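What follows is a single structure, written as structure tokens, with notes after it.
In this view, the complex is presented without one of its protein chains, the others remaining in place.
Now for subunit A:
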């Protein structure tokens, strides 16, 4: 071998040793044959120390069945296989390069498994190549989180934290379709705070806001998990009650009315009491659109207002 080619091999080995990619060679018994500097530095084990040790003993966190299945495929089919951090965040539990500032606790890894043939073409060894993809993974996860937060904000009413009108109406539409398709029923409750304007005028708008927040909390605490409350407008709220007929919805509204009437709201030094009027409408065959449904509930609500407020009317 010439000096030149010896030097080339020496350089290559040096590069493999220092490259910032993990390289591990195992035999078909899963015994570590060798690994490079990346593996030494991140695992804390020198290559000589781990030679001929079982991979699963050195890395107990590596899922046995899963990993063997991948290696079997590579060995039997003599092809390379890839795993991504989206399947499993990592093969080997290493700290990240930003152990202090990173949002990731451990290094996210992509990996490649590569069959190494002997001279007669049989796969005797497997190379495991580990790529640090912590930056990519944390960015993607952050983006996903930001998107779902944006989605949440876009359907939430800022003052009351209930669904806003747009999203709530979307829910109502879906409920209408669902009931049609499955021949189920549902009820709609609209409620409106009685004499809300004087509250604002007497105690100020912050007091008005506090009243609405308090009312929203009372609604949220008393609906069932499947019910869908939303802020319809200023001091008007809507509640969708799936699988609920008119008498049941009436009973629920009546209970809610009583709760609101009894509870005084503390605003600074003042205590304010409010009452609320309700309109209840069960879905009917002849209702074509959500506007039809809302109109019926609204008529019932108007009836409650006309008959002296602080009461429930069902169609």
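Here is the rule we go by: contacts are C-beta pairs under 8 Å (C-beta built on N, C-alpha and C of every residue); 3 or more make two chains touch, one makes a residue touch a chain; residues count from 1.
The rule is short, and it goes like this: contacts and distances are computed from a predicted model.
*Asks:* As a check of understanding, state which of "Lactate utilization protein", "Chemotaxis protein CheC", "Peptide ABC transporter permease" or "Extracellular solute-binding protein" is the UniProt name of the chain not shown.
*Replies:* "Chemotaxis protein CheC"
*Asks:* Touching the left-out chain: which of A:38, A:59, A:94 or A:131?
*Replies:* Result: among the candidates, A:131 touches the missing chain.
*Asks:* Among A:25, A:68, A:112 or A:127, which one touches the chain that has been omitted from the display?
*Replies:* A:112
*Asks:* For the chain left off this view, which of A:77, A:150, A:177 or A:264 is in contact with it?
*Replies:* A:77
*Asks:* In the whole complex, what residues of subunit A lie against the chain that is missing from view?
*Replies:* 73, 76-77, 79-84, 86-87, 110, 112, 131
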